[in-house]
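What you see is the complex with one protein chain gone and the rest in place.
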Amino acid sequence: MTLGAFIQEKNKPEGWNRPLAMKPDGDGELLEVAMGPHHPSTHGVFRMDVSLDGERVIRLKPVFGYLHRNHEKLAEGMSYLGSMPFTDRLDYICSLTNNWAYALAVEELTGQAVPERAEYLRVILGELTRIVNHASSIGFLIQEMGASGTPLMYAFKARENVLDLFEALTGARMMCNYMRFGGCRVDASPAWLEDTRKVVAGLPQFVDEFERLLTGNEILMARCQGIGILKPELAVNAGVTGPMLRASGVNYDIRKVDGYGIYNRFPFRVPLGEHWDVYDRFMIRLLEIRESIKILEQALKEIPTGTVMDSKAKIRGFRPKPGEAYGRIEAPKGELGFYLISDGGPNPYRYRVRPPSLINLTILEDMSLGQNVADVVLIFGSVDIVLGEVDR
Amino acid sequence: MSIAFYLIAALTLAGGLAAVLLKNTVHCALALTVAFAGQALLFLDLDAQFAGFAQILVYIGAVAILVVFAILLTKGSETPKGSVYSRHSFAGLVIAAAVFAMLGWAVIHSVAAVPRGPAATPSVTVLDIGNALMSRYVLPLEIVALLLTAALIGAVIIAMHEKERAK
Amino acid sequence: MLGEGLLKGLAETARNFVGSFVSKERLTTVQYPEQRIAPIEATRDFPFLVYDGGDWQAGMRCVACQICEKECPPKCIYIVKSTDKKPDYVGKPQFYPARFDIDISVCMSCQICVEVCPFEAIKMDTEFELSTTDRFGGLLFDRERLAKSDEYYHRIHPTEATAVDARLAEGKAKAEIKTTTAAIASAVKGAEIPARPAGDGD
Partner (left out) sequence: MTERLDQIFVLLEQWLVGFLPGAWRPAAGVVLSVVTIICLFPALFALTTVFERKGLARIQNRIGPNRVGWLGILQPVADGIKSLTKEDIVPLSADAAVHFLAPLLLVVAVFMGFAVLPMGRNMVLVDVDAGLLFFFAIGASTELSVFMAGWSSRNKYSLLGAMRAVAQMISYEVPLLMSSVAVVMITGSLSLTKIVAAQNHYTWGLPHWYIFTPWGLAGFLMYAIAATAETNRSPFDLPEGESELVAGYHTEYSGFKFALFFLGEYLAMFSISGLGTTLFLGGWSAPLQVLGWVPSWIWFFSKLMLSIFVFIWLRGTLPRLRQDQLMNFAWKFVLPLTLLNLLVAAAWRFLGDGWERWVVCSAVLLMAYVGMGWSGMRRGHFGPRRYRYAE
C-alpha cells in the first residue's frame, strides 16, 4: 500500500460505510468527499460526508457538534438572568429574537406582564433582525453561487445601518443582550426612534436594488430552480419551520398562528412557495423582507409612550413556582422555542432550546439525494443555518 | 542539419522512449506529449508552419488530453507494483524493427524526401494549402469529413444508449 | 429574452460602481486609525470600577458584595473581600475589594454585572484598543487597572451617568434623613452616639 493510499484508508470518515441512500447508476467507484469542517462553503464548522457517483450525490451524512458549547446544561447551573447573554450566541446573526424567545419563556413561567412600549420595541427589533438575517442569508446563498460577494456586500451595507441602530440602543452590535423578563433593558430615546424611521425608510430602496440585481438573473434562475425540492409532507413531518416551510407551500407563520406579543395588531401577508425549491426559498426570504418593512412602518407609527420595564419586575434573584413553560417565536430561521422547567429554585431545572437551524438541517440528505455536488452547496445554503445554533 | 535539428531529434526520441519505458501510465502519457511536441518542432524547423501548428493543436491539445482522460477514467493512473514489461517483449522488438526497416526503406528510396543539392525550402503558405485542399484534394477532404461526422454521430448514439440503460 | 436579467444586474453593479465615486454615503468604510466613527453613547465593551474623588482607593464605590461575581455568566470576576472597612459615599462603613480581577479574555461584555450592582460601582467602558502581546497577564485586569474616575464615566456615558447621579443623590438623601433621624433619636436618648459626618465620599 502506498503512503497516499494508507493515509486515505486512515482518514475514512466514521460511518462512511453506512448503506447508500440511493443506488448508484453505473458500476463506477464511488468517491467519498468530506466537505468540511473547514470547507469554504460550510458556514463555519460543519461537515458533510458525501458519497459521489460521478458528481451525483447518493449519500450525505451531516456531521455537526464541532461548535458544541454545552449551552443547555450550563443554563441549568445558572440563574435565569445569567443565560440571557448566552442566548445571544446561539444564532449570532439574530441575537435579539433569541433574547425575545427566552424572555417569553421565562415570562410565561413567572407570569410577568410586559408593558406596551416594550412590546412595540420588541416587534421593531425583531423585524429589523429578520430583515438583517434574510438579507445576509440571501447574500451568502449567492456568494456560494460564486458571485464574488457583491450581493453579500449590499446586504451587509444594509445590515450595517441596522447594527448601528442596535448599538445605539442596546450597546452592542451583535451580542445585544437587550430583552429582560418583563420588558426591555433600556428605553429607546426619541432620537433613536427617529433614526430608525430613517433607516426603515431607506430599506425599500435596498430591496429594490437587490431585486434588480438578482431576481431576473438567468444564471441564478438556472441554478436555483428545480433543485433541492422539499415536499410539503416531508417538511411538515420533519418539523421544518420558517421560510423553509413556507417555501414548501405550507402556510405556517407563528406570528399569525400564535400571535405572540402584539403581532395580531399588524396586518401582513405570508408569501408561499409553489415549486418548493431553492429559488422559492430565496424569493420567500426576499418577499418577507418587504412584509417586515410594512410591519416596521406601522409599529414605528403606533409606538406608545410609557415605560419599557415594569418597575416591580425582578430580573434577578427570583424563584418561579414549580412548573414548566414553553416560549416560542417566529425567529428569522424558523420556530425558536425555549422550554423551561422550574423546581422552585433560582435556576431552571431543565432548559432546552428548540433550534430552527438544527431541525431544518435534518432534511438536508433528503433534499440533496441525486443532485449535483455544486447544487448541494446551494441547497445547504438555502437552509440558512448558523452553526452556533445547530451545535449550541 | 543544424544543432537545432539534433537537439529536437534527441528530445523527440527521449520522449518516445520514456513513453515506452516509464512505469506510471500518466507519466508515459506526458512523455508522449513531449514526443509530440518534438515532432511539431521538427515540422517548424522545416518551415512547415501549418503542419507544425496543427500538430500542436491536434496532438498536444486534443490527443494527449484524450489519452490522459482515458487513463484516468479507466483507473490506470496508479503505478503498478510489479514489472510493466510484457513477457513477449522479444516478439514486440522484432515487429518494431520490421516496421522501422520498412519505413526506413521507403524513406530512403523516395525521390522527393531527400533533397539533392542545396535545399530549396518550398515556401508553402497556408493559402496554398487551403487552395489545394479545396481544389485538388477536395474529395479526400470531404471523405474524411464524412468519416469524422459518422464517428461523431456514432459516439453520440453510444452515449445515448448508455444513458437509457442507466435509466 | 435570454440575457435580460443579466443586463439588468450589470446595470445595477455599474450604477453602484459609478455611485461609489460620486456619492459619499455609498462608501460606508471608515479608515480606522486615522478616522474614527463618532462614539456611540450606549456602546459597551468591558467593565470598569467607578471611584469618586481623586483617590481611587479611597473613593472606590465597590463594597465587595460579590453579587457581580456570582451573577457573571462566564465567571470572569474574582473578588477578595477586605478584612477592614472604609466609609462609602453615604458614610456607612463598608468592606472594600482587597482584590478585584476581571479576566478580559473571558469577559463577554454582557453587562450583567452592571445591572445587578446595587452600588452603581461597576460600569461598562468604551475603550476597545486593548490588544497586547501578553496573552495572560496583559488581559487580566486588576483593581488599579479597572478603577476609573466618575468624571471619566460622565464623559463616556453622559446620559446614563446623570441618571446614576440622580439615583445616588436620592439614596444619599434617604440615608441623610435616616442619619439625622437617628441623630435626633440619639440626641433625644442623650447624645451617646455621635452622628457621623455625612457625604465624605463625593
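Chains here go by letter, A, B and C, matching the order in which they are written, and residues are numbered from 1 within each.
The definition used in the following text is that a contact is a pair of C-beta atoms (placed from the backbone, for glycine too) under 8 Å apart; a residue touches a chain by one contact, two chains touch by 3 or more.
All values reported here derive from a predicted model rather than from experimental measurement.
Trainee: With touch defined as in the header, list the contact partners of the absent chain among those displayed.
Mentor: A, B, C
Trainee: Per the definition of touch given earlier, which of B:Leu7, B:Val20 or B:Ala62 contacts the omitted chain?
Mentor: Missing-chain contact among the listed residues: B:Ala62.
Trainee: Tell me which stretches of chain C touch the chain missing from the display.
Mentor: Per the touch rule, chain C residues meeting the hidden chain are 1-3, 6, 9-10, 12-14, 16-17, 19-21, 26-29, 31.
Trainee: Tell me where the left-out chain touches chain B, residue by residue.
Mentor: Within chain B, the residues touching the omitted chain are 24, 26-27, 30, 33, 37, 49-50, 53-54, 56-57, 60-62, 64-65, 68-69, 72, 77, 125-127.
Trainee: Take the complete complex as the reference. Which residues in chain A touch the chain that isn't displayed?
Mentor: 2-4, 7, 31, 33, 39-41, 55, 142-150, 153-154, 157, 213, 215-223, 225-226, 251, 269-275, 279-280, 283-284, 287, 372-375, 377
Convention: only the chains that are shown with their structure count from here on.
Trainee: Whole-Å distance, chain A centre to chain C centre, using C-alpha means?
Mentor: The answer is 32 Å.
Trainee: Between chain B and chain C, what is the separation of their C-alpha centroids in Å?
Mentor: 80
Trainee: Got the chain C residues that touch at least 2 other chains?
Mentor: In chain C, nothing touches at least two other chains.
Trainee: Quick check: in the complex, which residue numbers of chain C touch chain A?
Mentor: It comes out as residues 2-6, 8-9, 11-13, 16, 28, 40-44, 71-73, 108-112, 115-116, 124.
Trainee: Quick check on the complex: what are the chain A residues that touch chain C?
Mentor: 78-79, 81-86, 88-89, 150, 154, 157, 160, 164, 167-172, 175, 177, 185-186, 209, 212-221, 315-316
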